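Note that one protein chain is taken out, while the other chains of the complex remain in position.
And then chain A:
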């Protein structure tokens, strides 16, 4: 028998906590549905199982407080799923709180911190009160009444066989075997076998004589004394009673937390052997491919639909694939001089390599991708809780929950999204009275949506509230010294001011939307994962926060462009078209700056050489190339470059972590020839370009004025 001194539970803890996080989230999602009144038996079962699993694992690690709470929770869930208690909205609320407290316990266990002794006592009492019909008992008494023993109880269950053979005169002594049978059955779970072998022919039968004998198999935790007590008055004189505990000395260790329902047949091996022999051909008869062939090949396989892999391993894989992509690009470049005629195999091989590398990369990325559902699942609850708290009416509409995005992005997005929803409820949605006065429905709507657009994930939080009060925002910005008084700002620019550090328009700091550390932190969090956030607002009609996030953080398709001696990468997904404008198309408008007329539309033209101060670049737009790009917000701008060098996959190397954030640049990459190229951030370029143009326009105006 293995010595378990070396049995270290900590190795399982990580799995357990990971599992707990999933279970808690799943329970929360289901409970939210229950709150909304969409309960099904499956839902109740699912929540029960979540709590049950958390409790089960918690017991293994002896997290007593956690187990204690989970037990009460589990008991209530059990009552609900079996219909012994009714699921009312009030009960659903209690369950949601129960899940929160359970989460507290899990976190405390994970962080090895101690919670106050009475943590969650009120919720525990409420949970327990579900059993008694939902009258919330303030005292935690009912909870205390049903504490589970965290350690196996001292008296455990054992299986007994009891053979009762009454003397023929038993009935005449006033004893009734039926009563004994009933009493015995009351001790536990019992099977009865009747021995009717002593039964005489009917003609010879004495109605008052006992002919039958019984063999009882009883599973009970009551022990021998309790069984003997049943036969107290009959044993010996009026009946032959044999009481045996099943199994040998080891089995006799009752209360050890395990037991057998019946004695193992001594010839178990002999019986099992032919059975297995018979089973073997059956297994072998399965179509090939159902399992690997070979004697014990099936053993050791894990039959689950998913496996859990440490994120570090996936990251290593992602990194390696990234390097592979670079190597492949390098090889491709080296071999670009070879024609398929002179080196058919080499060229073909390289093409295949490129193809496989791409597939490999996509597969690896898919490992990290997760639906945003996990992120959205907290929202319904948040909206409901907050609207109650704020005395507002709001409903949440969600769309695109199945949209997949990198796990890291999802994790990083949790806080910002929560904050944005809070913000919408707190600052956006008006009170029901105010809404009705403005001819809106009393109930506000918050829409949370996700979709893939131009190779990025766009997550939007919009509301039909009052929109951004630009006058107040501007006043505040001036007051805080964020903009100069008298500065000319477009509505759009004013709206974006809410993301400035330290900016908060809440006249009174509410405990809902934080203390003015909100929006700038939101923006920073989103930028950290290579995303951007903008706000669009229409006074009186609402606001829309648009989060644009990269699908993955590692690799992307880019277009390599040349500006002077510099190389830049434009994300392929941003590119709409490229063209060499005619003199009629490229114009300079007064007060606007350089524009490109394209099929009747004006597009702002940004000269990259100007923006980045590059010499030796083509300055004449009719001689260079204009790449028309689209930002996530849907705006189009034209970028003037010297030439397009070709499309390639680039591995994204963060500039922030390797250097520092640079405006207009989202990241860097290493090219096939080993040079570093910067990846352009189209959204930021648009803003920079506008600023530059305005400065030039102002300078020109100033120069004119000076003349």
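Keep this in mind: contacts are C-beta pairs under 8 Å (C-beta built on N, C-alpha and C of every residue); 3 or more make two chains touch, one makes a residue touch a chain; residues count from 1.
The rule we apply is simple: contacts and distances are computed from a predicted model.
For the chain of the complex excluded from view, the name given in UniProt is "Response regulator" [choices: "Response regulator", "Polyamine-transporting ATPase", "Glutathione transport system permease protein GsiD" or "Cytochrome bd-I ubiquinol oxidase subunit 2"].
Across A:52, A:368 or A:456, the residue that sits in touch with the chain not pictured is A:52.
Listed for chain A, the residues touching the missing chain in the whole complex are 1-2, 4, 7, 11-12, 15-16, 18-19, 46, 48-49, 52-53, 55-57, 59-62, 71, 75, 148-149, 152-153, 156-157, 189, 219, 247, 250-251, 256-262, 264, 268-269, 271-272, 275-276, 278-280, 282-283, 286, 290-291, 294-305, 308.
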